[in-house]
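One structure is given below, represented as structure tokens, and several questions about it will come after.
Removed: one protein chain of the complex. Kept in place: all other protein chains.
Per-chain numbering from 1; labels A, B and C assigned in written order.
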Amino acid sequence: MLGAGSKAGLVPLHVWLPRAHPAAPSHVSALMSGVMTKVAIYAFIRIVFALVGPAAWWWGLVVLVLGGITAVLGVLYALMEDDIKTILAYSTIENIGLIFVGLGLALAFKADGMMLAAALALTAALFHAFNHMLFKSTLFFGAGAIQHATGTRDLAQLGGLIHRMKISAVPMLIAAMAIAALPPLNGFASEWLLLQAILLSPALPQFGLKLAVPAIGALVALAAAFAAACFVRLFGIAYLGKPRSQAAEAAPETDAASRSAMIGLAALCVIAGLLPGLVIDLFAPVSDNLLGVRVPTQSGLPWLTIMPVTASRSSYDPLLIALFVTISACLAFLSLRRFGSRIIRSTPAWGCGYQEFGPQAQTRLSQYTPSGFAQPIRRVFAASVFRAHDLVTIPPPGDAAPARFTSSWTDPAWATLYTPLISALDWTADRMNRLQFLTIRRYLAFVFAALVVLLVWVALWR
Amino acid sequence: MMVNSRTWQAAASDLATGRSIFVALWAEAQDDGCIIHLAGRPQGSGEVRLLSLAAPDRLFPSIAQHHPAASLMERALCDVHGLTAEASPDPRPWLDHSTPYLFKPVTGDGVHQIPVGPVHAGIIEPGHFRFSVNGETIIRLEVRLGYTHKATLGLMRGHMIDHAAQLAGRISGDSTVAYAFAFARAVEQALGIKAPPRATALRGIMAELERLANHFGDIGAICNDGGFPLMNVLTAALRERVLRLAATCFGHRLMMDRIIPGGVTTDLTAAHAKLVLTTLTDLRGQWARLFELYEKTASLQDRVVTSGWLDPMIAQRLGCGGYVGRASGQDFDARRDACYPPYDTLAITVPHLTAGDVDARLRIRMAELEQSVTVIRTLLATMPPGALCTPLPDPANLTTIERNDARVGHALIEGFRGDIFAHVRVHRGRIEDVMLRDPSWFFWPALEAAIEGNIVADFPLCNKSFNPSYSGCDL
Amino acid sequence: MLSPTELFSSATTLSIAHVLAGALVLASFMMLYQNRLSSVINVLALHSAVLGIAVGWQAAIQHAPELYITAGLALGFKAIIIPIALQRIVIRLGIHRQIEAVGGISLTMLAGIGLVALSLVVMLRTAAHADALAREDVALALAVILLGMLMMVTRRNAVSQIVGFMSLENGLILAAAGAQGMPLVVEISVAFSVLIAFIVIGVFLFRIRERFDTVDSAALDAFRGEAQ
Partner (left out) sequence: MALITPLLLQLVQMALVLAIAPLLAGLVRVLKARLQRRAGPPLLQFYRDLAKLIIKDAIVATGTSWIYRAAPYVIFAASWVSASLVPSFGTNLLFSWSGDLIVIVALLGTARFCQMLAALDLGTAFGGLGASREAMFASLAEPAMLMIVFTVALIAGSSQLSVIATFMHSGAAGLRLSLGLGLVALVIVALAETGRFPVDNPATHLELTMVHEAMVLDYTGRHLALLDLAHALKLTLYMSLIACIFVPFGMAGPGAAPASLALGLLAYLGKLVLGAVLLAIFETAIAKMRVFRVPNFIGAALMLGLLGTLLLFVSATL
């Protein structure tokens, strides 16, 4: 677990990953993210499901909790980073977390003999691993194309690339939407399967699992929502808006080989998203092999729906949904053409009459910066975990000095795990010393804590 | 008093140390260069003193380098008269919009700007706000005005007093009574005449009615910008009743041109006086319920308490008057401290708080509403009979001395925003030099300072709680 | 007049009791969520009103008329008189400023969720043989008590600590009412003890205020020599 976890990038063993991945050339990083981490997952599956005998249920719980935390923290990192490849590397950590949630769930189900549910969870994990390979490779190719075209990976230097990298922007957009788990693309299909597996958890006999799994479900949903924010930020800032540097303004389109590779991978994302039944059936032999049970065959169902358990429980038909959305959009388009104005005129966006925001402006001061975009999330979510902190100094009236802004955050793994325990010891000693000076509220807190500890003890050991 | 450069600098350092409070800075064009006037008052007093410095080569030692409150006025007068302030910390133009404008510097990673205005979505005056932000965190706010520079003071110079009085009443429409009052008092002082007692009582009533109407409007608008529109529609109804009362009693909703140098133009009949009393009693009952609503709406309290905190130190340094200063611990009210009729016979208590947030500025307004009602009631109860206006001396019938001597007068009048300063020099019935200073000159820099630690979304709320006048600074 | 037990099936009467107990937990959460004194007090009124209804319902389904008195006491004292008095105190003290929750609202609520889960698990484990709904009601009552303690621990302001204490007591009464009624004398004494505690605390508050010009209990700490 420790070995596979550190290889795959589970928190808190993740620290190497975001440093190594961006350092490699793009196609190698694509390979690293897409394949190498999967090797670890493969090893984990092999060891835990096949080699080690029957697993205890709490193994599943441990994997679940680690996976859930990894997913959320990974994507939070990604949201705060400015370097495209580092963002992608952190997002890999998130996806590994999601895959481990699926694996943990499968372990737990298996330990309790719920083989069908275990097969569903395992399939979801494998499906997600497959999807991740597709869209993450596309994204790394795209990142490579950006780096090649502009010479930078810093989001703060990019912008407006969609106008110059017209073709490669499209697979990039598809991959971004897929990794953000949006229907009808493949990322959503695997996440939907995972959630369906989570919905089966009440049947688990252990109370701890029953209570933990929905909480993990909340973490999965949180990670998915963060991922959407993260990739809106990545795509929206790199490709949309106006260029933030000369290099971005003059970026050439990437070469045909990269383009076609990206398009091919993105097309696979779309196909896997629209026809998830086929992919699920592809993984059926694996669960058959490992668990002796397989998820019901999906490809024969009418309208290519997927229906993991029973029809009355849930079903999802991405093809039909996509068709509906397309038809509705076309209907809207056609009826507006028929009944409304067809003219589109174009004028510069209002820049308050200032040259620096006008059509001829060189600087793009009014556009959101990547760190500005992430600031609300950083302030709300990262303030405690990452000790994210913004410091503003405004000189008093009449002082001509510039106003200053600094923003900082730290990786809690470094701060809490890798810094020596000595400081903790110091702190404890210090605290012991202060026990005698407790306040009323702290006395209360101690009584309260003692009560809670007692209750926990009753809950777990009685 | 004409001074030399050394005394000038000494006066500036007096301002910097807080021994005296800055009131106004303006310039007057002469045949040979300019004369710069500096008005100040001792700390805690309403007695304004003037210093004048000749600037023959269009150069003068900057006041702003010692005292930041003077910065905007210094920049404005440099633009109007083509002067240069030596060693000025901020030599950028203020009214002159012909050149590109450099906003104050900001350093740090990931900083971007949000430009707002001068065209706004609401019906407000033009002003440009430049926010340097990182996401929601405001790193710096800078205000740029001067979009409606009307050269009002220039239009007044050389004209007859009655014409100038009309212009004075139009400097900031919401304070038309206060401006007319200030101008009239300055002219009366210059000409050495006194308005009849009945006229001063009526002036007081009008000034307080204006205060009532504007405070109602402000309280509603603050709550509206805090996302509580209900309060706005309710106070708008109260404001409307005050305006209609003014229209009925004085013939004009805003009571424009009702105060003239020498007195007032409209009398208040006994029936109308009764109407004022009954309306006020009725309004008072209504707003008591509104304030209860304000205090009990926890979601609204959550918005206003602690938002837009203005440091009392900064309020003091900038010489902020009115509700802005009084909410940040400044105990100054021209009605009490400059002691002009009709307030000289009344006991004015000045409410002041130290919290300095939006809530405090709103509570000051509420306290002032109560006080305005008391003042109006007292004035109505003790209304003296008599003439409405003392005629101004006819320029044709002046003595030789009077004909050759220009006469100077100034006044400090408490408008609804704060103390309005008026200065005139009259010569043969014409205005030679004039300055009318709005309290907003100090609110704008205070707003820029108060935004520290606030987020972008709270700016409209903070701004509304200051409610500075654009027009008053675009003279 | 028909009693509820005649009107509804026993499952429905019990599930209504259950929902009322749950509503009390919800009210406790609402209390944790508030960060303004006057709204905390309003939620206390709501909390006590829900308690009154819950106890009243218990009285009806258990045919225990003495419980009506408890319900009446809860409604009269804790839902009306004490909140009004506390509001007056707050207004007289002039503390309309924000009360800081130690460690953020969301974190506190998350801890609250954990406490609810804990009390459920504990009750399921310890009272496995008891009647299911009674067991759950006790579990919910325990949750209310724990949340009340949490409220006291996470708040600095003395008034909100009092409110937390009152909600804690509400939880106790709920537990007692659920357990097939307790003697009336106990109830009355509980109610009176609350009242007395309230009066004492009221006086106490003004004393603190007089001496330290604040009701932030951190100021007391400073006085005790622990300068923070």
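Everything that follows uses one rule, which is that a contact is a pair of C-beta atoms (placed from the backbone, for glycine too) under 8 Å apart; a residue touches a chain by one contact, two chains touch by 3 or more.
Everything quoted here is computed from the prediction, not taken from an experiment.
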Touched by the hidden chain, restricted to displayed chains: A, B, C
Selected residue (touches chain absent from view) among B:A121, B:A270 or B:A381: B:A121
Omitted-chain contact residue, chosen from B:A87, B:V233, B:A247 or B:A288: B:V233
Hidden-chain contact residue, picked from the options A:F44, A:Y77, A:F127 or A:Y368: A:Y368
Which residue of A:A329, A:L391 or A:A450 touches the chain not shown here: A:A329
Listed residues A:A118, A:A224, A:A248 or A:A261, member touching the removed chain: A:A224
Touching residues (missing chain, whole complex) on chain A: 159-160, 162-163, 173, 177, 180-183, 188, 192, 195-196, 198-199, 202, 207, 210-211, 214-215, 217-219, 221-222, 224-226, 228-229, 232-233, 235-237, 239-242, 303, 305, 311-317, 320-321, 324-329, 332-333, 336, 339-341, 343-351, 357, 359, 364, 366-368, 372-377, 379-381
Interface with the undisplayed chain - residues on chain C: 11-12, 15-16, 18-19, 21-23, 25-26, 29, 33, 105-106, 109-110, 112-113, 116-117, 120, 124, 132-133, 136, 139
Residue numbers in chain B that touch the chain omitted from display: 112-116, 121-122, 135-136, 223, 225-230, 233-234, 237, 297, 299-300, 302-303, 307, 455-460
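The criterion applied here is as follows: only the chains that are shown with their structure count from here on.
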Category of the chain touch graph - line, ring, star, complete, other: complete
Between chain B and chain C, centroid-to-centroid distance (C-alpha), Å: 52
Inter-chain centre distance, chain A versus chain B - centres from mean C-alpha coordinates, in Å: 55
Chain A-chain C separation of Cα centroids, rounded to whole Å: 41
Sequence positions of chain C contacting 2 or more other chains: none
Of all residues in chain B, those that touch chain C in their complex: 295-296, 298, 301-302, 305-306
Contact set on chain C toward chain A in their complex: 104, 107, 115, 117-119, 121-122, 124-126, 146, 149-150, 152-153, 156, 161, 217-218, 220-221, 224-226
Contact footprint of chain A on chain B as seen in their complex: 64, 67-69, 71, 89-90, 100-101, 104-119, 128, 132-140, 314, 317-318, 445-446, 448-449, 452-453
